[in-house]
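For reference, the structure discussed in these notes is given below.
Moving on to chain A:
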Amino acid sequence: MLDATETQETLLEVNNIEVIYNHVILVLKGVSLSVPKGGITALLGGNGAGKTTTLKAISNLLRSERGEVTKGSISYRGDAIAELNPADLVKRGVIQVMEGRHCFEHLTVEENLLTGAYTRTDGRKAADDLEMVYNYFPRLKERRKSQAGYTSGGEQQMCAIGRALMSRPEMILLDEPSMGLAPQLVEQIFEIVKAINEQEGVTILLAEQNTNVALRYAHYGYILESGRIVMDGPADELRENPDVKEFYLGVSEEGRKSFRDVRSYRRRKRWLS
Partner candidate 1 sequence: DLVFPSLSYRTGPYAAGGIPFADGYADYFTLLNERDGGIGGVPTRLVECETGYNTEKGVECYEATKGEGSLVYQPLSTGITYQLIPKTAADGIPLHTMGYGRTSAANGKVFGNVFNYPANYWDGASIAVNHLLDLNGGDIGGKKISLVYHNSAYGKEPIRTLEELSKKHGFDFKAIPVDHPGQEQKSQWLQIRRERPDYVLMWGWGVMNQVAIQEAANIRFPMENFIGIWWSGSENDVLPAGDGANGYKSLALHGTGSNYPIYTDIQKFVVDAGKAAGAGDQIGTVLYSRGMYAAMLAAEAVKKAQAIHGTGDITPAQMRDGMEALEISAETLEANGMPGFGPEFSVSCENHGGPGLGMVQQWDASAQSWSLITDFIGSDKDVIGPLIAEDSAAFAAENNISERCN
Partner candidate 2 sequence: MPEQLLFAVEVTLNGLMAGVMYALVALGFVLIFKASGIFNYAQGVMALFAALTLVGLQNGQIPFAHLINAIFGTKLHHFGWHMPAVLAILLAAGVMVILAILVERYLLKHLVNQEPIILFMATIGLAYFMEGIGDLMWGSDIKKMDVGLPQGGSFWIEENTQWLGFGNENFYGFFLDQLDIVATVIAAILVAGLVIFSQYTKQGRAMRAVADDHQAALSVGISLRFIWVLVWSIAGFVALVAGIMWGAKSGVQFSLSLIALKALPVLMLGGFTSIPGAIVGGLIIGVGEKLFEFSIGPLVGGATENWFAYVLALIFLVFRPQGLFGEKIIERV
C-alpha cells in the first residue's frame, strides 16, 4: 500500500510530550511520533489511551480544555508550534477534524462547509471546493439547507470532514472519522482520505479505533496505550503482528471469532503484564 507520494521528509515531529489536565491529571506520559510528509499515519489505541489528547496537543486546542503540554516539544516543518494559536496553525495548513463531529448546530450544512474556507483568501475557488465536497458526500448536498443540528449523526460526521477539506489543508488531523458511520460509508471515507492523500498530497494523521480499516489505508501506525506509545511500525507489519491481530483486529489463528463467543474468556495484553 505504500505509495509514491510518501517521502522521507518529516512534516510533523512530536517529541516526548507530557500532557496534564486541570493541573493534576497526567494523561500523556511521554509520547513521541513523527509524521512523514505525504503519508497517512495512524494513531491507534483503546479508549482513553490519549489519542485525542495527542491530536489536540498538536493543534493547540488543549488550552481551551484546561490541559497543557508540560514537557516535550512539537514541531511542524521544523518550527516549534507550541505557542501558535489554533488559527495560525490552520493558516499554515494544519487542520483538525474533531472527535464527536462538532458541527455548528445553528448554521446550515452549507454554511458549515463555508466556515471551513474561513482562512482562505481565494474566494472563488471555495465555491469549486464546495462542489468537490458535495461530490464526495452527495448526502450533504441534499441536506445543504438544513441546520446541522438537525442532521443525523453520520451526516454530521460528513459535514465535519467536508468542512476540513474546505480549507485546502496540507495536513489533516483526523480524529475517529469512522465513528458512527455506516460500513459502506466508512470505506468511502477512507477512500476519500486516500484520494486526498494521493491526489492532493495532503498528509494525514489519523486517530482510529477501527484498527482494521485504519491499518488497511495507513502507511505507518503507532499504538498508544495509557498515554504511552507501546508499539509502532509500518502498517503492513503491524497487521501481521500477532498481538495486534488478537487485540486490535479481533482475529486469532482460526480467523475472525464471533462476538457471541467472547462471553467467557478474558485476555490480558502481554505487554501490560
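Heads up, the rule we're going with is that a residue touches a chain if its C-beta (ideal position, glycine included) is under 8 Å from a C-beta of that chain, and two chains touch if they have at least 3 such contacts; residues count from 1.
These made the cut because all candidates are chains of the complex that A comes from, given by their letters.
In this text the structure is predicted, and so the values were computed from the model without any measurement.
Here chain A is displayed by itself, and among the listed chains 1 or 2 from the same complex, it touches 2. Across the complex, chain A meets candidate 2 through its residues 59, 61, 63-65, 85-91, 95-98, 102-107, 111-112, 114-116, 118-119, 147, 149-150, 163-164, 167.
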